[in-house]
Structure formats: C-alpha cells, structure tokens
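Pasting a structure below so you can have a look.
The complex appears here minus one protein chain, its other protein chains still in place.
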Amino acid sequence: MTITIDAPKLIKAAPLLRAQNVSKTYGAVQAVRSVSVEVFPGEVLGIVGESGSGKSTFLRMLNLEETPDSGSYTLDLPEVEGNLFDLDRFARRMLCATRIGIVYQNPHLGLLMKHSSSGNVAERLLVAGERRFAVLREKASDALEASEFPLDRLDAPPAELSGGMQQRVQLAKAIALEPALLLLDEPTTGLDVSVQALVLDTLKRLQQDRKITMVIVSHDLGVIRTLADRVMVMRRGEVVEAGLADQIFQDPQHAYTQQLVHAKL
Amino acid sequence: MSLATLTKNWEPMSYGFLDASAKREIRRKMLKAVAVPGCQMPYASREVPMARGWGTGGLQVSLTLMNPSKRVKVIDQGADDSVNAASIRRFLARVSGAPTTLDTLEADLIQSRHRIPEEKLREDQVLVLQVPNPEPLRPVQPNMSIARQMHADADYGRMWLQLYEQIVRSGRVMQGASYPSLVNGRHVMTPSPIPRWDVPKLHMAKHLTILSAGREKRIHAVPPFTRVEPLVFDDVPYKVEDHGGLTCNRSGAKGFFMNEIPQDDGSSTYEISDSEFGVKTIKQAEGERVEFGETWYTDGEMPS
Partner (left out) sequence: MTTVLEVQGLTKGFTMHHLGNHLAAFDQISFDLRAGEFLLLKGQNGAGKSTLLRTLYRSYIAQAGQVIFHSNHGAIDLLRAADVDITLLRREEIGFVTQFLVARPRVSAEALVAEPLRLAGQSAEAALKEARKWLAEFGVKEDLWRAYPTTFSGGEQQKVNLARALILPQKLLLLDEPTASLDVKARAALVARLRELKAAGTAMIGVFHHPDDVAQLIDRVIDLTPGLENEEREDVVV
C-alpha cells in the first residue's frame, strides 16, 4: 500500500528549475536515465548516490557543460526561455556566467590556480561586463568575505592555499554575481572533517542569508543531511527515491535507500 | 583544349619572388582581414629566403603589394639602418625593381618591425607590421581551438583578468609592448610588439595597416579610420611610455619615443627610436632644407 504525493498546492511560486526526462549515455553505459526534478526558489536539493550513480553527470548537465541525449531543462528566469539544452554555445556561456554558480570537488576545475584569489572571483564579473577596477576589487572582496575567506589573503593564488580555502574561493566566485542557482559537486569531499564542517557552515549561512537555490551532489549523507531540504537518491542513472531530507533519512522506502542510510556511521 | 593552353608556361622566376598563386592567396586573405578588422585570417605562408621569425610574414605581404612604382621603406625597431631592415629593403628592391626610401613621407609601403614612424601616415600609404605572436589570447588560453571560440564569442574577460592581475601584483599595468587592443569594437588583436606609445597611432588612422605573422600563418588588419582601443579599466586610464620629456642625445629631437642607451657610469642617455626622423632633425640643424611631416605626438602629447 503506498501513498502517492500530490503536485504542489500551497506554494505559489513556480519552480526555478525544471528538468524533465533527462537521459545521457556514454557508449553502452546509460549514465542518466530519464531523470525529472523540480527545484523551487530558495530550496536546497541534495542528490545522493555512490560513484557512477550519474549524480555528477546530471549536475554537469544542469551547469550546461554536458548535453543530454534527450530531455529538457528550464530555468524560470526573465532572460531565458525554452529548453536550455537547445541554447547555443554563446547563450549557454552567458547564462552560466551570470546566473549559475558552481563549486567543484576539484578546485583545479573551477579556479585558475596561479592567478590571485580575488582575480578568480573578478573573472566572473569581467565576463559579465564589469570594467571598473575599483568595483571589481570591491565586489570580489565582498564575495570572498561572504565566503568567510580571510581578506589578508585576498591576492594569494589558490595554489598556495589549503583545500578548504580553495573551496571558499570557488564559492566566492560562484556567488559573486548573486546567481539564481548554485550547483555544488562534492564541495567538501577530500577536506579534513573539521574543515569540512566549516565549509558546510558557510554554505548554510549563505543559503539562509541569500536564499540561494542550491543543488548539491554528494556521496556523503552527512553533507546532504546538513544542507538539503529535499533529497533525491540516485542509483545506476535512475532516481530510486525522492523526498524530504528527514523523511529519506528516517523512513527510507526503497531497499537501496535503506541500505545507504543504514550504512552510515 | 589541352592542359598546356589552360596553364601558364614555366618561368624561371616570378615577379616579386612569390609565385602568382601565393600572391593571389595573400591578396584574398588581406581583403578578408580588411573586411573583418582585427580578425586573424589563416594563410599558407610560403617559404622565403629568410628564416621564420625574422619578418617572413611582413615580407610576404610586402612582396604581394609591390610593383615597380611603389616606393618602399623598411624599419626595424624604428631604425632604417639595422642589418635586418637593410637586408629586407634590398631584397624587396631586387625582386621587384621598386625604388626605396628612408623618409616616411616619401614611402608608399612601409614594412616595420615593432614600431610605427613618428610622422603621421596618409591615406595612400600602407604599413606592414611583422608579427611574432598574432594571438592575444595565448597567454590566457593555450588551447588555440578554444581561443578561436573565444574570439567568435567576443569572450575577452580573461584579457582584463590579465590586466587585473598585473595591477594587483605590481600596482600598475605591466603590459609593455603588444598591448591588446579592441579593433572596431569587436575583435581583440595584438598590435605586434609595438610599444604602448604607438598603439594610439592606429586609432582612426588614415592609413591601412596589415599585420602578418609568417611562422604562425595569420594575417590581420586595421583598415583606415577604424577604432583601435587598448583594453583598459574604466577607472585606470591607458598610459603611454613617459618619454615626452626626453631629448635625443644625437639629434636633439624631443618629445618622441626614445631608445635607452645605458652608460658605463650607470646612467642612461637616449636616442630617438625613429632613426630617419633623427637624421632629418640633424640635417635641419645643420642648415639643410628638410621636409617634416605632421607628427602623431607633439611635445610628448597626443592631441585627442
């Protein structure tokens, strides 16, 4: 006996993000299989699953880095309409630069390691067309400060910083333009536990202060539990279960989710 | 109809050294380059009797533009008398029968390495600049395929990032020569390693400038009356070298771009970089009647 969940009724806002039947294959491997999801403004969606579950591929598609074989993806923003997967390279780049922020697990993917930290943040603003040095500097340091980055290291290159600090630079870069959507791909994986807690705390603060809509991918249930309002569990490219974070952790319905939750220390 | 009637007979040499098809290709690429100011056009870049990197790109363009009535001037870092400039000038004259000159005012075609003469160029003159690295994005994007996409998208944020980094690290923009500039509001080009002093000379200039890189096989152009704007922050103005107050040690010319000559005692003296302009100044001082053209700069200032 199961209960089916209705469509949203009380929430008046339209979903910010809507992905429908997104599928992607790499050769014979079906990486993502008909995934659909809606994320509402200010919501934090967590995607959990083990390596190879397709969660990171899906996130990269949301960042328009990868194009799926089929499916649609819309963001409820005034400047774009229609399926974002159909946008040309130029429109994708502008959209990603101005409205979508991303933090990668590997800082090398998101940062210029030898440029200054403030320069890494300023690059976003430059892409968006800011041409005043003083404004660039001010906005970059504001974003770094919001990410709780020590301002006396403003111009230190990320190559000289610790892993936790590198993630803060990535985060500052991602939020510098006040994105509509913040994507986080294993943002704390590989960091020391204590540093991990601090970065998570920063994310939580930012989410509360700025009401940024986030999609966070992690294999670490603790991370998801700390940040997410809602959780989507993926396995072999498919969504096996989705629900409120506390429900997924306290009353998982699917056998795989139960196994996942019980395996947590 | 036979093959013989369709093709030209073999000739022991071509006029202007390059064969007709090579010149035709370069003409076409120059037209394209003029049509899309600042955009790099690939070309085949033939062998010429000179090593790549010594001005072969400029030489091929000059050879294509030559005819017996074109008067040619060749300069290297402003000097007409350097070995490289003299060799190229002699070669051009030999293969085309064209007359040569040292005076900017008399020249129809000026091939130059790293300088633009101090006297203003006219509508009927063509400046050919030798370019070592035509790609302004190379320092920020080593992958040339991606760099081309960036040009296509006018994705130049990284160029400003480079300037940002220089200001952050050194307190000022350190880019000396090859200052990246936006042409016609669309393409960022490297104006070849001319000093910052020379970049404003290209802006809305009356003459045509062709920039050619032989090793990299790229031609780009600044057509007459085209905007050339050095990339700057709105609140950090573009600055040319502070040479306005320097006097040439040999000619007494003042207010132009100088070469610094270090002295044994650690001090420096200066010599005007545009050698023929210096020569004319000396001749005038000695009482000879010489004609000076209008200069871009007056007393080290360029009127806006």
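Which chain is which? They are A and B, in the order written, and residues in each are numbered from 1.
One rule holds for everything that comes next: contacts are C-beta pairs under 8 Å (C-beta built on N, C-alpha and C of every residue); 3 or more make two chains touch, one makes a residue touch a chain.
No experiment lies behind these values; they were computed from the predicted model shown.
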item: Chain not shown, its touching partners among those shown; value: A
item: Positions on chain A contacted by the hidden chain, ascending; value: 1-11, 40, 43, 197-198, 200-201, 204, 208, 226, 229-230, 242-244, 246-247, 250-251, 253-255, 258-259, 262
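In this section, only the chains that are shown with their structure count from here on.
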item: Distance between chain centroids, defined by C-alpha means - chain A, chain B (Å); value: 48
item: Sites on chain A touched by chain B in the complex; value: 89-90, 93, 112, 115-116, 118-119, 122-123, 126-127, 131-134, 136, 155
item: In the complex, chain B residues that touch chain A; value: 149, 153, 155, 157-158, 160-161, 164-165, 167-169, 233-236
